[in-house]
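A protein chain is absent from this complex, but the other protein chains hold their places.
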Amino acid sequence: MSVVRCPHCGTANRAGSNFCNSCGTELRAAEERAADERAVEPRRQEEETAAEPGPPPAATPETPQPKEPSPGLPAAPQQPHGLADQPWLRMEFGGTDSAPPFDEEDDSARAATARLAPGIQGLLAPVRVSVRSAGDDEPAARPRSPDIPAEQMRLVRQRMGSPPILGQAEQLWSLPASPDLRLPWLFLALGLAILLPALLALPLPRGAPAQWPGVEDAFDVIQGLPAQANVLVYWAYDPAAAGELDEAALPVVEHLLQRRARMSVVSLLPGGPATARRLIERARLEWQRSENLTAAAESAWVIPVQYLPGGAAMLAHVAQNPERVFDAEQQERPDLAVVFGAQAEDVQHWLEQAAPLNRTPVIAVTSAAADPILRPYWNSGQLSGLVSGFDGAYSYQSLLADRLPRLERSAALDRQVVLQDWGLAIFFLAIVLGNLAAMFSRPPEP
Amino acid sequence: MHTDRSASANYLVIALLVSVSLIIVLDRTGIASSLQPITGTLYAWGILLAAFSLLLGVFNAGWVHLQRIFLGETNWPHSVALVAALVVVLASGLLSPFGAESSLTEWLFDAIIAPGQATLFALLAFFMIAAAYRLLRVGRNGGGWMLAGALLMLTAQAPAAGVWMSPGLTRFAGWTLDVPVMATLRGALMGGSLALTLIAIRYMFMTK
Partner (left out) sequence: MQSSALVFDAIGAWVAFVFTLMIFSALAGDNALARLSQHILVGASLGYAAVLATRHVILPRLVDPLISGEAGILDGWLPLGLAASLILAGADRIMLRPAKPNAPPIWRRLLHGAGRLVTALLLGIGLGAGIMGALQGTLIPQYLRAAQIGFVPSAPGYLPLVGLLTLVLTTATLLHLYLDPSRHLDRQPGAVRGLMASWLWLGQRALWLAAGVIFARLAASRLSLLIARITFLTDMIHDTAFWTWLQSL
């Protein structure tokens, strides 16, 4: 069977194919070009034969003549079969190929020579490989690489070819023009700024963190829930973010338990269900202790925790068919949805996939980093409340403590509040040092 | 999956992709609510197939490291540790009737997985301070504006600011977060959603 090779990836395609089966490159133009070349080739060979006095001496299998590699350079790798007409894949390719340059106005020429972006099966924008030279009539000069010492080139190649290593951060990040401050000193300062106060309980004038808009709204929504309300919980964090999110989620879960809400938890992360179970258990113990309840009386309601793989699209399934995700008991329409998300995308996924389907008010409990990105959703009313970071946790806990005086603030949250000051002070220091170094070391970057 | 495949098979795959997408789209618009049982079934299949894909991914990772061990490649002892950890957790979860809630699996989760993941993410604080030192500079392009935003929020969110700073600063930071930053990020969100929608439609219909 005759085949046509793709000029982009080298795949053999059936003759007459319009596009490459592997990468989607248009083949018709390539095939026509190949046919033209086939027609021209015999004529050229005849002309060459007529012009030359005799054939050049060919290397025979008995006398192989391997190319000597240049000193200091590795031997040139063998070109893969089928890639002979793909100059852009050769090591020595300097940015131009034999394909004619695009004419901005001529779409047909573009279509004939366009090569498609790799990795996305050529379905998005075409990648322009050929470039127009400055002087159209003259052959384009190969761009010269700057004169870089061989040792530096070797270092660059080694770094580009190896995975980044955290421990060598100082060397990797230090550019020649950057001020000479060793980053490990900053690392050490940050580590000690947290470690020493935590270890030695160093005192610091302590204020209350700011209460950002959205926390009180979240509190009011939960406070307004009827008894035995159905609450759908999307647990979108795992141990990686538990250090921050546990403190923010704890007062909210305590509040839900105090309102006798019936929670059903779903998570798309493998580590999500275990994290959820641990935090809910912790909240339950705290709440029982604060209200002097016996464990037996209030543990009757088992909170189902489901793990669903498949990505954000499955949240639509949770909203549309809760009976197929949970047991029959969770069939009623939820009164509230709470998203505990490490990233803004987690909350966005719920608002995009589930909220338009079940039309349930949503409260987001997120990391501090997600807060600014979620503000538009809170402003548009898609989020009924927003609790974020250690400061959101502190504010919510304070609101809750007013209603439940016996409830104690978690020790971990107290330490967060104190140690944040130390850590943020080091951040200020780093910013000041960076600016001073830039000011005194060299002119500012353009 | 394979380079040498017929065009008709390609069309079949694309037809399936487009029709599944259209069913979901029609159901979500509410135009054809009778499609809901079909979408429900599709989602249920999606959950199952994603679980099998996950298993395939785990198998792939294990296979790669087993090959490293058998071929004696660089760092093969680390691959031994990886495969051993994988096998121990897998055995503890699959052999126990309690699955992931068995005491050994829970112990492994609390002793290895949770602290490991938490510590890896805690390291990001050091990257952040490196970025604060290198990037938040007045002289950089846009650095002054970024620095202003960062300093305002760093100050306002510090708990000690409540003691040392005027309450007006916190109020101003709250207003910045709620008005200009919110408005800007709304534009960015809309731009991102628009781009995502266009890319998805292009992907479905393969327009150039």
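Letters A and B name the chains as they come in the text, with residue numbers starting at 1 for each one.
Following the convention adopted for this analysis, a contact is a pair of C-beta atoms (placed from the backbone, for glycine too) under 8 Å apart; a residue touches a chain by one contact, two chains touch by 3 or more.
A quick note: this is a predicted structure, and the numbers were derived from the prediction, not measured.
Checked against the full complex, the one of A:P7, A:G214 or A:P309 touching the unshown chain is A:P309. Set against the missing chain, the residues B:A32, B:L108 or B:L169 yield one that touches it, B:L108. Although one chain is hidden here, its contacts on chain A can still be listed: residues 11-12, 165-168, 184, 187, 190-191, 194-195, 198-199, 241-244, 246-247, 270-271, 273, 306-313, 316, 348-349, 351-353, 355-356, 367-369, 371-373, 376, 379-382, 388-391, 412, 415-416, 419-420, 423-424, 427.
The set of chain B residues touching the chain not shown comprises 1-5, 9, 12-14, 16-25, 28-29, 41-56, 58-63, 75, 78-79, 81-90, 92-94, 99-100, 103, 105, 107-129, 131-132, 136, 142, 145-154, 157, 176-177, 179-194, 196-197, 200-201, 203-204.
As a working rule, only the chains that are shown with their structure count from here on.
Computed from the mean C-alpha positions, the centre of chain A lies at a distance of 6 Å from the centre of chain B. Contact residues on chain A toward chain B in their complex (touch as defined above): 11-12, 14, 17, 21-22, 111, 123-124, 126, 166, 169, 173, 178, 181, 183, 186-187, 190-191, 204-210, 212-213, 238-243, 271, 273-275, 308-311, 313-314, 316-317, 320-321, 324, 356-357, 368, 371-373, 375-376, 379, 389, 391, 394, 417-418, 420-421, 423-428, 430-431, 433-435, 438-439, 443-446. Interface residues of chain B facing chain A in the complex, by the touch rule stated above, are 3-7, 10, 24, 28, 36, 39-40, 43-44, 46-47, 49-51, 53-54, 100, 106, 109, 113-115, 117-118, 120-123, 125-126, 128-130, 132-141, 147, 150-151, 154, 156-164, 170, 173-174, 177-178, 181-182, 185-186, 189, 199, 202-203, 206, 208.
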